[in-house]
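The complex is shown incomplete by one protein chain, all other protein chains being positioned as in the whole.
Up next is chain A:
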Amino acid sequence: MAKESLKMLHFEKICEILNDYDYRPDKLIPILREIQEEYRYLPEEVMTFVASSLDISPARVFGVATFFEHFKLSPRGKYVIKICDGTACHVKGSMNLYNTIKEKIGLGDEEETTDDLLFTLETVSCLGACGLAPVMVINDKVYGQLTPEKTEKIIEDIIKKEKDGEEE
């Protein structure tokens, strides 16, 4: 039941966001940003819906959405893991962390997000926390001075937490 109303909320929320911006086509970017906060990405149907509501073409919305790195066009995991691969982190073995996580969460070669939509794994250029290298960020939480072992533990904890949550 909770899940169902959550989905409904999404749609209500889109309408609310559009309302807040008075259906102004020049507010497309903030509208898309807020919608992405709801869905974690921009589903095609939602972009078409936004286009119809703002009286602009779906191709224009797609153009804006693909222009900015911030907008994601494929579903994202509940936990977005960003491994810093800037120079300092790279030297300190950030790719080892990346490979550890990739194996742990069972990602294929070209994949970013797990099938159960729990994790998304990606690298970023520099998080600006070189003193803590190697660094990763999961959603908004920063983890520093990592080792593959520590990393594995963090991921295991998340998986466990999620499992327990489901059972309750």
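The rule is simple: a contact is a pair of C-beta atoms (placed from the backbone, for glycine too) under 8 Å apart; a residue touches a chain by one contact, two chains touch by 3 or more; residues count from 1.
In this section, contacts and distances are computed from a predicted model.
Of the names listed as "2Fe-2S iron-sulfur cluster binding domain-containing protein", "Nitric oxide reductase activation protein NorD", "[formate-C-acetyltransferase]-activating enzyme" or "Gluconate 2-dehydrogenase subunit 3 family protein", the one that matches the UniProt record for the absent chain is "2Fe-2S iron-sulfur cluster binding domain-containing protein".
Annotation: of A:Thr48, A:Asn96 or A:Thr114, A:Thr48 touches the absent chain (contact as defined above). Although one chain is not displayed, chain A still touches it through residues 1, 3-5, 7-8, 10-12, 15, 43-49, 51-53, 56-63, 66-68.
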